[in-house]
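Below is one structure. I have some questions about it.
The other protein chains are all here in position, but one chain of the complex has been omitted.
Showing chain A:
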Amino acid sequence: MFTTVAIILDGFGFAAWLFLSSVGLTLIYGVMRILNISHGGFYALGAYSAAWAIGLYTQTGNTIALTYLIIPVAAIVVGILTGLLVERGLLRFMYGHEEVLMVLVTYAVFLILEDVTKLIWGTESYVAYQPAFWLGTVDVAGIPYTIYKFLIIGIAVAVGAGLYWGLNHTRVGKLLLVVIHDREVSAALGINVTLFFTVTFVIGTTLGALGGALTAPEISVVPGIGAEVIVMAFAVIVIGGMGSIGGAMIGAVIVGFARAMSVHLYPPVEMFSIYLVMAVVLAVRPYGLFALAEGRKI
């Protein structure tokens, strides 16, 4: 009983983190066909900026409640600024090139962002635990869970629902779906594809930064956290189908539950379980569970 409850809660808790960390990656791939390796760098920037800002703020002795505002603000500021800089300053000159080349370009951006992070914040770790502790814990079947974890689950659901609603029920979202489906036809129809690329990239990087900023209170923010997250995020979007937001959500839940089950039932296969799931899914559906259908062009 305890174990079942723990698997469910831990599975959803890990899935929420995975989804928030990977949704920006799949959004950018879906629209721009760029596998953005630098996503990990934006995640790290979000985590560092939030941890740093929370640290500065909490030294003032004011109420911790305001830190819940600092987290999204830090992510939005850093996500928009650096996202715009990278897209306008570099990527727009590379559009139209092979996807493999874009992987290399974004990998270079990732390395640059890692060094920028070190230049700004050094190699010391940053801890900003106050938001995670301040809300306290709640006992579920005798196991204490931080309320902050439930908050992250809620935010992940809200982000997923918001993106779904935005894409399917707004004019801009519907236009974006057209761009995702066929960018050449979209351009021919008069849609400003370049503008959509810029906006999509900035939203994607901001979501990456938000993933990092929301995680910061639960971890020690250290150099290298971006490299760790990109591997997991990649596994999630491959399982779900690259470019599919719904797929990222399902992929995150599958990976989250695979990991939680192995940790509780047979810990030695914890690392293996994630990649086993990925291998099984790809064996059955080589393009992932919810891969976007692509028309064959002649």
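Here, a contact is a pair of C-beta atoms (placed from the backbone, for glycine too) under 8 Å apart; a residue touches a chain by one contact, two chains touch by 3 or more; residues count from 1.
Operating definition for what follows: contacts and distances are computed from a predicted model.
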item: Listed names "ABC transporter substrate-binding protein", "UDP-glucose 4-epimerase", "Carbon-monoxide dehydrogenase small subunit" or "2-oxoacid:ferredoxin oxidoreductase subunit beta", matching UniProt entry of the absent chain; value: "ABC transporter substrate-binding protein"
item: Absent-chain contact - pick from A:G96, A:G190, A:P268 or A:P286; value: A:P268
item: Touch list for chain A against the chain that is not drawn; value: 2-3, 6, 9-11, 13-14, 17, 114, 118, 122-125, 127, 129, 132-133, 137, 143-146, 149, 215, 218-225, 227-228, 259-260, 263-264, 267-268, 270-271
